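Following this message is one structure expressed as structure tokens.
All protein chains of the complex are present and in place, except for one that has been dropped.
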Amino acid sequence: MAKLIKKRSKKAGLPPGTLVHIGEKKVGEPKITIIDYDEANFQEREVKTVEECFSFREKPTVTWINVEGVHQVEVVEKLGNCFGLHALVLEDILNTDQRPKMEVYGDYIYIVLKMLYGGDVNHPMETEQVSLILGLNFAISFQEGKEGDVFDPVRERIRSGKGLIRKMGSDYLAYSLIDMIVDSYFLILERLGEKIELLEEELMKDPTHKTLQEIREFKNEMIFVRRVVWPLREVISGLERKESPLVKETTEIYLRDVYDHTVQVMDAIEVYREMLSGMLDIYLSSVSNRLNSVMKVLTIIATIFMPLTFIAGIYGMNFKYMPELEWRLGYLVVWLVFVIVGVSMLIYFKKKKWL
Amino acid sequence: MAKLIKKRSKKAGLPPGTLVHIGEKKVGEPKITIIDYDEANFQEREVKTVEECFSFREKPTVTWINVEGVHQVEVVEKLGNCFGLHALVLEDILNTDQRPKMEVYGDYIYIVLKMLYGGDVNHPMETEQVSLILGLNFAISFQEGKEGDVFDPVRERIRSGKGLIRKMGSDYLAYSLIDMIVDSYFLILERLGEKIELLEEELMKDPTHKTLQEIREFKNEMIFVRRVVWPLREVISGLERKESPLVKETTEIYLRDVYDHTVQVMDAIEVYREMLSGMLDIYLSSVSNRLNSVMKVLTIIATIFMPLTFIAGIYGMNFKYMPELEWRLGYLVVWLVFVIVGVSMLIYFKKKKWL
Amino acid sequence: MAKLIKKRSKKAGLPPGTLVHIGEKKVGEPKITIIDYDEANFQEREVKTVEECFSFREKPTVTWINVEGVHQVEVVEKLGNCFGLHALVLEDILNTDQRPKMEVYGDYIYIVLKMLYGGDVNHPMETEQVSLILGLNFAISFQEGKEGDVFDPVRERIRSGKGLIRKMGSDYLAYSLIDMIVDSYFLILERLGEKIELLEEELMKDPTHKTLQEIREFKNEMIFVRRVVWPLREVISGLERKESPLVKETTEIYLRDVYDHTVQVMDAIEVYREMLSGMLDIYLSSVSNRLNSVMKVLTIIATIFMPLTFIAGIYGMNFKYMPELEWRLGYLVVWLVFVIVGVSMLIYFKKKKWL
Amino acid sequence: MAKLIKKRSKKAGLPPGTLVHIGEKKVGEPKITIIDYDEANFQEREVKTVEECFSFREKPTVTWINVEGVHQVEVVEKLGNCFGLHALVLEDILNTDQRPKMEVYGDYIYIVLKMLYGGDVNHPMETEQVSLILGLNFAISFQEGKEGDVFDPVRERIRSGKGLIRKMGSDYLAYSLIDMIVDSYFLILERLGEKIELLEEELMKDPTHKTLQEIREFKNEMIFVRRVVWPLREVISGLERKESPLVKETTEIYLRDVYDHTVQVMDAIEVYREMLSGMLDIYLSSVSNRLNSVMKVLTIIATIFMPLTFIAGIYGMNFKYMPELEWRLGYLVVWLVFVIVGVSMLIYFKKKKWL
Partner (left out) sequence: MAKLIKKRSKKAGLPPGTLVHIGEKKVGEPKITIIDYDEANFQEREVKTVEECFSFREKPTVTWINVEGVHQVEVVEKLGNCFGLHALVLEDILNTDQRPKMEVYGDYIYIVLKMLYGGDVNHPMETEQVSLILGLNFAISFQEGKEGDVFDPVRERIRSGKGLIRKMGSDYLAYSLIDMIVDSYFLILERLGEKIELLEEELMKDPTHKTLQEIREFKNEMIFVRRVVWPLREVISGLERKESPLVKETTEIYLRDVYDHTVQVMDAIEVYREMLSGMLDIYLSSVSNRLNSVMKVLTIIATIFMPLTFIAGIYGMNFKYMPELEWRLGYLVVWLVFVIVGVSMLIYFKKKKWL
């Protein structure tokens, strides 16, 4: 699992708005792609220099600029200056240790989201920060640049003109991107759901210390997911409340839909958390039960053999005058006593339900 | 118990409003029945094709269209298009993994509810999603199509004209359907109540690991029920607040009644949850107590026989000069010592209340 | 303790407003008494038929109709019709499984309250539902009809003209009745307070499994009381906020007083709950402590006698050449060893503070 | 610690506003002192009869009447009637089992507060109820009459004219009294803070069952303090919000200050509570750890001596043909075996870190 708090020491004491990248470098060169479309036209290209983006600024068509890799400060800075972004926004884009949030600036909205990856056996859960700038006729998305891209279906839809996307504005584009991210959470939830079922089975059959370890890891993953999803609700309800004219009324209904999905995700997380705490109780109680059964074995053995050994000890004494030792049937009688004592102990434990 | 998160992978990446059925297919062919009534007239019929419903759209009488089985996308789609439903609504009707909610669209209200089945020994608890569309003079209900139907009493009331239902509009019809669903929760609660009493008895008499298992299962069922009931409160209070002119003032008082019922259900769930957590404490403590009593048996046995065995061991030694061995009464005296030591140990434990 | 959820199956599927009695039948025939008064006049009588009440409807004096026993549907129905009560109100009066609530109808207010009885050693805690109808110049109270009546002091005050009651309207009468019920909660609290003190003493002196049982029962009683008292706060604050002109300003100050009492009751309940959870910790820890001391006894005995028995065993061996056995003082030396080993073990345990 | 719920049975069924003293009688005769002042003049005297107070009613100077001892109903009644206090207010003054609260009546404000005493080793924590009546040009304070008086510094300040008090009105006087009470809470907190430090030390060094007892007592004290302080916040913020013209704007800033203090007290209480719950975990775990170490001693002893005793037992057998017994070095070899077995066991436990 990724660290909770990334190193910010680099930035300590610098004036606000100073542009410093915080996080890991995940790709070589930042990759910038531009998709420009309206209902009739469509163009897509990958650009080499940031400057090529500038011409799209004033175009009335919807422009989506996607930047993969935010570790090159100048790229973000130039783009930010061209599109008139506040220095604090640029600072936040570069700092990949943000909490999901939405901020309304005069003529654009700044949105920070977190994508979730992994969560299966071989891949620990990881996040990738996605920053969205929603302007009147453009949307800019900044990704850290992990491999694979959840935005591909949106690209495909724009290319093919399927769905409403080509008929709607940049706000619908932003919604589509957010929707893709929230959809990816369901995938994570499915995986977590499978994991929790495996855990339950393990717990029923044969809980070991490893099971507890897994419960704890699962719990930490839940904390991780929760931290990413919780603030999202506020982000989306903020957009829905139309605090900015950039979000049109026709898009509102779609935001309500994605809001619903977020609530569902949160709901499932809470349910998992409750189930986990129930599991912990089962685990602890099964440890106690096992101790109980160990102790029972010990007690049964001791209770049967201690009296027997004592009796054998008696007739191992070397007193001169021990009449029993002289008896013809002495040895046989002692064996009888052994059997009687042993069997009656067993009956006693049977009755106590220890056997 | 049903899964928490249903497979959504089918839909990943599809544009919003794409109609895909998510859930199990529960009946063969979707069954559509139409009931059309006002105070004077009444007609009921089962239709073969969706198109037969279309003529009812403009009729001033109240029309109730009930669809059992939502796995045939075209049926839902055609009906939706005829009655002017939004694509997102149709998408949600087909996705049986919704959270109860209410959404006000221009001229209709969309309500999602969950019915609860089972919860007894042989039937795990299950949900069935019910979608309601409340329009000016119509109500459409979509069920997944489980066997048995909680809406029958409403049908009967319309047929016979008993109660107010024939005199009221479509909002009262919707209320009646919601009321039926909430009523069915009380049945579930009764069953859970009986279960919890059995659990309490078991816990008092002879708690085993199975008891803990049952407590956990009960707890998971509570989580399940809670997830279904909790959002309902908001749904009904939303309707009651009359956010839409579709809900008339005369119906408001009835919605308040069903709201009260919801609160009662939630109340009972909370009480059950608290009782369960108390049970867990009892269980864990009874495990500890049992360990205590096992250990006491062991300690008593060991404390009595260890000294005795030691004494017997002494006189089993082969020293040449052991005066006691020569004594006439040596053996008798040792037996006296055995009895004295044993009895005094027993008295000691009696005093310590271990016996 | 009474059941949490009463059988509602009788009512399943019936149209709203259908009058069915839910609960136990507690008296034979419902008993109806009428008290009619103003500052100057006073009349009190028990009536045989409901119809005798009707004439009081239009009288300008304050009329208090008290009905003991709600299991005869017709009695409630006739009274309801005469005083213009809504069908849902009548349904709720007959259903003794209500949650305390207040509902404002056009010209009357409907209030549901719960009286608490018992809670001592021999009597499990029980509730009795009281429904109040507050009209302009009348108040109707419905009780389930348990023996004994907390309303007697109010009757006495009306008869004697003591206090303000004869000078005030029906709202003050309703307040007086509510005040009586809330006062009776303090009695219950006193009893619970005594119980908790006994529990604390028991816990300090000699906690047994029975103590835990009692803690659990107490906790369940707290849940029971809480369920009755919690919604009351809203009821009274609703009345105080004067959502209806039926509550006059002069009465408001008295409602604030009874509201204060409710808050005090709730406060005490919360304190009891916290104290109980502290008790549970003490109990569990004392179980652990006892296990510890049992184990110490076992360990001390084993640690002393095992080495001794081993030494005795050595000299019980039958080797031909064992020089010690031939020594004159061999036996004495062995005894010395026994004493030294035993005493040094005791000193060791003394130092470890196990003795 | 004082009881949570005082006997109210005396009052059961009495009409509201009936004056009955509830609580302990703490002084002999109620003591009434009057301080009357404005910026220029000052007079202080102790009066014998209540009637002497009446003349101060209409004086424009600020009059502070302090009554110590509220068990004489007539004293409170006469004073109340003279200053026009509502019957319910008088009832509450006499009932020392109130929750802190503030009530605005037409031309006066009624405030109930609780002073805290004790909390050290020899004195259990106790409360004293203080009722304040704040009128336009007077303030009346009712104390139960415990020894010692936290109001002395205020008296001294009025006498000497130090600070603002002589320049301000009765609202500032009331503020000063409240401030004194809140200040006294810090003293209690200091004591609790010392206690918690002692507890921590005890817990680190040598936690016994007594430690747990103390943790529980501390927890109960926290509940006690919390109950007194929590409602205070609302009282003071109510005054600050100036719901009555009796509180002037110049005093508001001082009320904000005392409100801050209340928040600080509450803050500290919450911190103490959290620390206590952490302590409980440590305690329970140290009990488990001790059990572990007891069991280790037992296991080590048993594991070393059981095999040894068995070996000695073998050569104590009386078979005719046991070649080893005849060996010259048999006995020596057995001793070697004893040492080897014993030492290897010790090494094993050393490796397992049990020694």
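Labels A, B, C and D are assigned to the chains in the order they are written; within every chain, residues are numbered from 1.
Basically, contacts are C-beta pairs under 8 Å (C-beta built on N, C-alpha and C of every residue); 3 or more make two chains touch, one makes a residue touch a chain.
As the structure is a prediction and not an experimental result, all values here were calculated from the model.
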Partners of the unshown chain among those that are drawn: A, D
Contacting the left-out chain in the complete assembly, out of D:Ile65, D:Ala268 or D:Val334: D:Ala268
Contact with the hidden chain (one of A:Leu19, A:Leu298 or A:Leu346): A:Leu298
Contact partner of the left-out chain, one of B:Gly163, B:Gly193 or B:Gly316: B:Gly316
Interface with the undisplayed chain - residues on chain D: 152-153, 156-157, 162-165, 176, 179-180, 183-184, 186-187, 189-190, 193, 204, 253-254, 256-257, 260, 263-264, 267-268, 271-272, 274-275, 278, 281-282, 284-286, 288-289, 291-292, 295-296, 298-299, 302-303, 306-307, 309-310, 313-314, 316-322, 354
Chain A residues that touch the omitted chain in the full complex: 3-5, 7-9, 11-18, 86, 88, 92, 97-99, 101, 103, 105, 209, 212-213, 216, 219-220, 223, 227, 280, 283-284, 287-288, 290-291, 294-295, 297-298, 301-302, 305-306, 308-309, 312-313, 315-318, 322, 324-331, 334, 338
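Definition applied: only the chains that are shown with their structure count from here on.
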Each chain counted as touching chain A and chain C at once: B
Chain A and chain B: spacing of chain centres that average the CA atoms, whole Å: 26
Set of chain C residues in contact with two or more other chains: 284, 288, 291, 295, 298, 302, 306, 309, 313, 316-318, 322
